[in-house]
Structures are given as structure tokens and as C-alpha cells.
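Note that one protein chain of the assembly has been removed; the remaining protein chains are unaltered in position.
And then subunit A:
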């Protein structure tokens, strides 16, 4: 093909095409979720944190400490599985901030921000995709638990309700990490700060042990730790005795998180330089 023909071909592709109707916010958000999920196809390693880590943690805690903590590993499993589920998903929320920071530093978001679309959709889309990852993590932990001998009294419904409340809380919590992701310069810094924040709130909780044996000052912290409240809510749902107070507390906390951090995220996102 000579240069002139090529020029004609380019012009043909560039001349006015009929402009499609402007898509709605839900549609563009789902398109962004599709984008995030496509990446799993190319970098399947990024599923390690939702597959390998929870499996490792569950096995380690069950067999290392289970006998000592609860008399037998099977007794400990009933206690641990809901908690380890909370820990896995809460840790996974960090990646929301990390991947957002990556996107911004690469300039990809400059294009998105200059598109005529509902402006939160790149962020909402990313969070929808993350919720898919959280679901994968949940299914893996529950499946492993069932294999090892986890027998939830709440049945299938109780387990699903437990997972749902974790997803709601994590989706809301993710907005904190989008703020961190927008404020910090590098994704390494985002990772570092977020982990520093998450380690104490997941370990100083009732996930692994009953706080009854802890010193008073630590117990005071553990009792008001949101992760503990969430864990209690999940345990009771999966155990077939829903604890309304805790459920209400988690739903309220989730709403507050979104009301505070979603607008803050959007403000930072719009004014990012």
C-alpha cells in the first residue's frame, strides 16, 4: 500500500462517524469494572492475595494454635473461619488504593478524566471489580473451611449473609484507601501506610483469640475495634444467631465511611494535578 492510499484509509477512519448516545453512569462504571477484571487475565498473580494468603493463614492458625487455643483444631475452626474471612477481605481492600495510585502515575487517568462521562465511574468501576475479588476470596476461605471441618449452624443462608455484610463493609472501607492512593506519591508508600494501619486493627481484634484473656487496656481497644464488631456480626450470622446490634453498627459505619470518604476521594480526584 503506498503512502497516498494509506492517507485515504486514515481519513476514511477519521471522518465524522455517527456519535453514539451518551452512556449512563452505571454503564460506564461497569465498563471500568470490565477493564479491571481483564487485567486478571494478563496478571493472574494478582489473585495470589485472595487465594494463597487466606489458605496459608487458615492452615497455619488452625494447626499451629488451634489445639492450644480452643482444645482441638475442629473447635477452633468454628471460631476462626468467620474471622479469617474478615481479615482476608479487609487486607484485600489495600489493593484498591495501590492500583488507583498506579493508574494515576501512569497517566491513564488523565484520559479518563477528560472523557465526557460520569466522573466517579473509573473509581466506582474499580471498586466493583474489587468486590468480585473479595467474593472470590470469600468463596475460597469458606470452601477450605468446609473441607477442614467448619460446620456453620446458620447454614447456607447464614454464610451468604455473613459474606454479604463483609462485602458491604469492605466496599465502604475501600474509599479510605482511594483517598490514601490519591494523596501519596508512589504505590509503595500507599502499600506501606495502609499495611501499617491494617495490621494492628486486624490482629488486635477478636479474629484469632477470645479477648477475655487480654490485659484490660488492650481489651478496651479490641472491643471498640470495628474489625471486632464486624467479626462478631459475621460469626453470629454464620452461627445462626444474628446479632442485630452488631449488624446495625456495621451498616451504620459503612454508610458513614462512604459519606465521608467518597466525596473526599472525588474532590481529590477532580483536583489531582
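We adopt the following convention: a residue touches a chain if its C-beta (ideal position, glycine included) is under 8 Å from a C-beta of that chain, and two chains touch if they have at least 3 such contacts; residues count from 1.
As a working rule, contacts and distances are computed from a predicted model.
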Exercise for the section: Just go with whichever of "ATP-binding cassette domain-containing protein", "Glycine--tRNA ligase beta subunit", "ABC transporter domain-containing protein" or "Ubiquinone biosynthesis protein UbiV" UniProt uses as the name of the absent chain. Expected result: "ATP-binding cassette domain-containing protein"
Handout entry: Which residue of A:3, A:68 or A:212 touches the chain not shown here
Key = A:3
Handout entry: Residue of A:28, A:58, A:87 or A:101 in touch with the missing chain, whole complex considered
Key = A:28
Handout entry: Absent-chain contact - pick from A:72, A:108, A:186 or A:255
Key = A:108
Problem - Missing-partner contacts on subunit A, residue numbers - result: 3, 6-7, 9-17, 19-23, 27-28, 31, 34-35, 38-39, 42-43, 106-108, 110-117, 271, 273
